[in-house]
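On to chain A.
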Amino acid sequence: MTTSIIPQLVRKDFLMMRKTILIFCIAMLASIAAICMIFGRVPNVVFFNLGITLLIAPSVTCGMVLLIKTIVMEKQKSTQLFIMSLPVTVKELTLSKLLLNLPVFTVFWLVITGVAFYFSFGCGVFPNGTVPFVTMIFLGVFVAYVAVLSVALIYQSYGITIITMLCVELGTPAYLWVIAYLEPINSHVYDSHMVWNSTAISLAITQIVIAVLILAMTWHIQSEKRDFI
Partner candidate 1 sequence: MSAPLAIECKDISKQFPHFKLQNVNLSFEQGTVMGLVGPNGAGKSTILRIVMGLIGPDSGSIKVLGHSMPNEQLAAKRNIGFVAEDMRLYESETIAFHMDFIKSIFDSWDDEYAKTLLRRFDLNKDQKVKGMSHGQRVKATLLLALARRPNLLVFDEPTTGLDPAVRKEVLDEMMNSLQDETHSILFSSHNTLDVEQISDYITFIYGGRIIESRNKEDFMDGWRRLRLTNMNNCQLPDLSNIKDVQQSGRLCSVTVNNYDDSIPEQFTHAGLQTSSVERLTLEEIFLANVQSAKANEYKGATL
Partner candidate 2 sequence: MKFGFVFSQTDTRPMYQQIMEQITQRIAVGDWPPGTPLPSIRELAVETKVSIITVKRAYLELEREGVILTQQGKGSWVSESLDLMALQREELIQHLQQAGKLAKSLAIPEDELLQMLRKYI
């Protein structure tokens, strides 16, 4: 009798967001098409930078737009009161938001990561030694997304969410600069074989652990919430 309404909530959000998602899918496909077109026509480094930007822009934007629309606006537009009048707890509502946002972004992220790896290494643009560094870039993007998602869920505020986005946007390149200057990483960038030394492995694992920790912390904070006005 008291079956959870999480599936209905996810379905409702998906129905409301499907056009947005579709538009960004098209944008991402357009980006991939553009990458195919410029492939081999520009120098490698330019191609790489341009390609990364083209790939990351639509997918990250989609992730951000989705979380603003489904999480932040829910509170700002007082539709949350409507939702909370239904048989649902704060915890379940949080879960329903995660179940929509995370998979959609993850699919986008997997696609762009796959495309990036294909062009970088499958087509031999870069030596395989660069693999750990490119892996860091994409793991970094994922962690950054999870951080913004978590802040959006906890605060549901435009201001705080957008400031977090900006911090993350500035922080990610800074973080990549630091990594690029780490001797154990940059010394193997031009190797023809990828080298997963302890620094590279621990950095990758740390990133994954941080993403998981952020999600766990968000879950904990949401479970403790008692007031929901």
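Selection rule: all candidates are chains of the complex that A comes from, given by their letters.
To be clear about the criterion, a contact is a pair of C-beta atoms (placed from the backbone, for glycine too) under 8 Å apart; a residue touches a chain by one contact, two chains touch by 3 or more; residues count from 1.
Just so it is clear, the structure is predicted and the values come from calculations on it, not from any experiment.
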Numbered candidate touching chain A, per complex, among 1 or 2: 1
Candidate 1 partner contacts - residues on chain A that touch it in the complex: 1-2, 5, 8, 11-12, 15-16, 77-79, 81-82, 84-89, 226-229
